[in-house]
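Heads up, the thing below is written out as structure tokens.
This view holds just a subset of the chains, kept in their places.
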Amino acid sequence: MARVQQVTAIVKPHKLGDVKAALQQAGVQGMTVTEVKGYGRQGGHTEVYRGAEYQVDLVPKVRIEVVVPSGEADHIADVIAGAARTGTIGDGKIWVTDLEGVRRIRTGERGADAL
Amino acid sequence: MEGGDAWVLVATAMVLFMTPGLALFYGGMVRSKNVLNMLLMNLYCVGIIPLLWVTVGASLSGSGSNGLIGGFDNIGLKDLDGSSLLATAFLMTFAAITPALISGAVADRLRFAAWAVFVPLWSLLVYVPVVYWIYGLDSETGDLIGWLGARGSLDFAGGTAIHINAGVAALAMVVVLGKRAGWPGEAMPPHNLPLVLLGTGILWFGWFGFNAGGTGLGGGNAALGATALMNTFLAASAGMVAWLLVERVKDGHFTVLGACSGVVAGLVAITPAAAYVGGLAGIAFGAVAGVCCYSAIQLKYRLGYDDSLDVVGVHMVGGIVGGVLIGFFADSGIIGGGPEDEGLFFGGGAELLLEQVISIVAVLAFSFVVTFVLAKILDATIGLRVPAGDEATGLDRAEHAERAYGGDLAGV
């Protein structure tokens, strides 16, 4: 059974600050953030250049990765969901993956100690 | 062609170039999702204002027979000889950039449709009368007739007419418009500081034409041109150095944004005084402006108005600094004039200083009130503010259906 899990969340960019604050509050010590683009039900938008209209399906999103001790994944997902929710379409997804293990590069610590 | 004509032709191009420069200066400071909106707010001013200016603005602000507003003698460029036409083109660039200055304050949240209507109305209702008050000429005698100019206040290139005027209008606008979502808690750092530096470079370059270009009118006066240029140069340099020193002491770092801000602060302050002071006075104007503007900017957090890019702190305050310092540094030996054109440090009494203060207060009050009312009316009719969702998305996409920067995936 995996001792650590990865919580991956796709959220709206302007909610990142709130999510970060909520995670800090929840005692999470670290996370990794990527600027991504999402395609989904939210739909994209139209851009127009010199009269030519383009449908742009990809909208800016932020991908958050947090590695946590297995037991906490669900709680952390709750925390993220709570902070990222605006109630409008496109709020994003959260998923959880089992990890085989994690280590801290600096010290070589493993498992939950590495977090 | 006189040398003066050549100089005014070039100066017109230089001041025209300032508006795109201002667009980039401001555009670099906003977040990347709102940069196009900022660019367009500025560029639009050099689109709509010239059309207004040649039809009525130039005439109404030029000459007349009373102290408050000019006449219709030159509407539609009527009856202008070559040299008046050149002067009209030169002054048109000033008319265009003045409302553009305001855009920095309302960044990130103003509906473009409201801006599109605001700009010509504000120019007509606020800018045109104020310019007439300060520079308006008697259509018979050619003497100053605008009530502020006639009283004796000095404003060479538009410290009061342009910077104080636009600065306080910016304040009125943001009072009506309200704060950006997230301000001041959320950090909204500049998205592209090299653009800010570029804009600063263009502004500085153009400001030589802005402040010294007028010395080419009517044949031109080379010595006065040299003085105006030197003053402008020194004030910009001193503004930069002063700002860098203040921020080094207060915040611990020399910054690019600080250096650029100091340049603009110094340039604003010397604008009214460019041809009225001499020697090393430009350094004093720049240094005082650098310190005062830096300090003034901090007020917005205390007073709670969200002047996004510090139009009030830099243009209103910098303009006041320059206008007041004229009361101390004006030297009638430079441009010629009587004892009433001398500042306290150059043998004059307090009269000039008093006139400067009257002029400043009059423009502050008039511009604030009219702008405030105009903003309220626009808010009630068109609506000043974009929907909250659009503000979060960013105005470029929401208002303009464009994106500033497209990566490899932009087309998907």
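A and B label the chains in the order they appear, each numbered from 1.
We take it that contacts are C-beta pairs under 8 Å (C-beta built on N, C-alpha and C of every residue); 3 or more make two chains touch, one makes a residue touch a chain.
This structure is a prediction, so every number in the text was calculated from the model and none was measured.
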Formula for the whole complex, using the labels of the chains displayed: A x3, B x3
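Following the convention adopted for this analysis, only the chains that are shown with their structure count from here on.
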Computed distance of Cα centres, chain B from chain A, in Å: 45
In the complex with chain A, residue positions of chain B that touch it: 186, 389, 392, 397, 401-403, 409-412
In the complex with chain B, residue positions of chain A that touch it: 12, 14, 17, 37, 45-49, 54, 56-58, 88
